[in-house]
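Everything on this sheet refers to the single structure shown next.
Only a single protein chain was left out; the remaining protein chains are all shown in position.
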Amino acid sequence: MLSVNRIALGIILIFLLLIPHIASSYVVYVAVLAILFSMLTASYDLLTGYAGPLSFCHAAFYGFGAYTSALLTLKTGMSFWLALPISGIAVFLFGVVVGYPALRLRGHYFAVTTFFFGHFMYLVFLNARDLTRGPLGLGGIPPPDSIFGIDFSSLTANYYLILIFGILMVGFLYALVNSGYGRLIVSIRENEDLAEAVGVNTAFVKVMAFSISAGLAGITGSLFAHFFRLLHPTTFAWMTSEMIVVMALVGGIGTLVGPIIGAGVVTFILEMMRFAPELRFIIWAILLIAILIIEPRGLAGIFARIRGGI
Amino acid sequence: MEIFLLQAGNGLIIGSVYALVALGLNIIWSITDIPDFAQGSFYVIAAYVAYFAVTLAGVPFLVALVLGMCVGAIMSFSCEKFLYRRWRERTFRLAARTQLLCAIALFFLFANVANALWTSKAKIFPAYLKGSLLGFSYMRINVLLAAIILFLVVYVFINKTKPGKAIRAASMDLGMAQVLGINIDTVNSIVFIMGGALSGAAAVLVSPLYSVFPTMGDLPLLKALVVVILGGFGSVAGILICGVGLGVLEALGAIYISSAYQHGYSFVILLLMLLLRPKGLFGRV
Partner (left out) sequence: MQDLLVLKKLTKYFGGVAAAKDVDLNLKGGMRLGIIGPNGAGKTTIFNMITGEIKPSAGTIEFEGEPIHRLKPHHISKKGIGRTFQIVRVFDEIPVYDNVLIGALAKELRFKPTQEQHREVDEIIEMTGLQEYRELNAENLTVSAKKRVGLATVLVTKPKLLLLDELMAGLTFVEIDEILELLRKINGEMGITLVVVEHVMKAVMELCERIIVISSGEKIAEGPPQEVANNKKVIDVYLGEERK
């Protein structure tokens, strides 16, 4: 890694660590959202950026993780520290079940199918009222229990909890995509038939990339549930999935850092436009089209061009 | 039994709306490889324009219908000419991704423009025809009739006319079509104009039955995409059968299984079909 990158990374980390001490609680909430979205886009990048298939259902896994974790703690009194990994694993397994048939499809077929799957899951969240309380929203979710003497009733403590999980997840993904496994994942994106011909079990690798990506979204969902303590189906509707796709593509997929920056930038822009809720998505859509016209590879592409001096 | 027939009939009518949107999407998708989500928002804008034409200017419904089709066609044509086209020369992967993303952005853009201009409150489209036949209002029956006419027009256009044959050639082998001297820019413009007009027609036809609101395009778009995949980019007739079939299955599912998941059945059907027949029901291969 270039030293410039390291310095930038260091500055961002210090800034993130300082936020609860220098900014208002509103800013901390926005920062939490930005970190959660970064985790979503980074995990999304594993599938769409590295393995290749364009997916539109990441929010479904996010929601599945959130509801699983919330219900486990609410209905069985389970500790957050157990519910978090269980919801991650549950969503991973769910990813295997969904991914196995869906990933037999290629190209836009897969993309559109995930689109419907996302919508289908939203309907489930909305209509399984016995469990999710549907449009009323699921409230009263407990905050994370204290562990190692750290109490998680304060905003600051919760912020750091989510920040640490964010760093861990990005670190895990970074190690994964740069490993031997990561190279096989990339081989599918670059040429699936050739990968299969040289002995890569492409079906398995794709399902794994899909399921790991889903599982990580599930963990993010669990963190979301216990931070905001209120779940509503619309949070996990297709709009959120679209948002994840756009954030990742704006940043530049297949780079891991691009989607994270994209999540930060888009969250920030949307918050800035809170004053005009009607215009929010109009401005946002125009910005997106403008970025596509300027550089289809996203911000990462723009940076690459600046660095390349073109 | 009466409920069954009534629901089946309603399913038939709503299914023909899905089929109309799907027909346009299908032609666009099979030639340009763009799942044009933006059609869902042309649908919305066309419905609003027709609504204002009827309520403010007092034009007859038929004129409003033609107006809606023109609005859809112009929007669709412009989006292809000024946006999608610029990425066509890129490497395939980047082009496909960029065009799809742009389509989604356009979908959000116009749906939210409608929301900002005319609020999210549903507007009641005045009835243009009274009376009913066998429990179905004439307006409902007209949807079906208009859909059949438009399908016939498209069928004849694709199969019997010269530009239609060029479109078919382009959908089979784009490279070969270009070698044969078919201008791909023109073909693209024609298919996007057709797609937009069909979306507009579907929207205006259905508006008097329900109402006009900014998110009215979401479900028809979703269902139309399902129909296109179910049809496996097949023939015009295949789209009609799949669209109507989906509408009827949904309507019956709503009364016999559960209405809460009415809009989820299409996904279940889609997944089942993809497992059993990955090439689509009427796939060419």
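Each chain carries a letter (A and B) given by its place in the written order, and its residues are counted from 1.
Operating definition for what follows: a contact is a pair of C-beta atoms (placed from the backbone, for glycine too) under 8 Å apart; a residue touches a chain by one contact, two chains touch by 3 or more.
A quick note: this is a predicted structure, and the numbers were derived from the prediction, not measured.
Within the whole complex, touches from the chain that is not shown fall on A. Listed residues A:A195, A:M243, A:V257 or A:L270: the one in touch with the omitted chain is A:A195. Interface note for the absent chain: among A:N158, A:S187 or A:T235, the touching residue is A:S187. Annotation for chain A: contacts to the undisplayed chain at residues 179-181, 183-184, 186-187, 190-191, 193-203.
Keep this in mind: only the chains that are shown with their structure count from here on.
Between chain A and chain B, the centres computed from C-alpha atoms are 32 Å apart.
Residue ranges of chain A in contact with chain B, taken from their complex: 54, 101-102, 104-105, 107-109, 111-113, 115-117, 119-120, 123-124, 126-127, 242, 245-246, 249, 278-282, 284-286, 288-289, 292-293, 296-297.
Looking at the complex, you find that chain B touches chain A at residues 29, 33, 35, 83, 86-87, 90, 94, 96-98, 100-102, 104-106, 108-109, 112-113, 115-116, 222, 225-226, 229, 260-261, 263-264, 266-268, 270-271, 274-275, 278.
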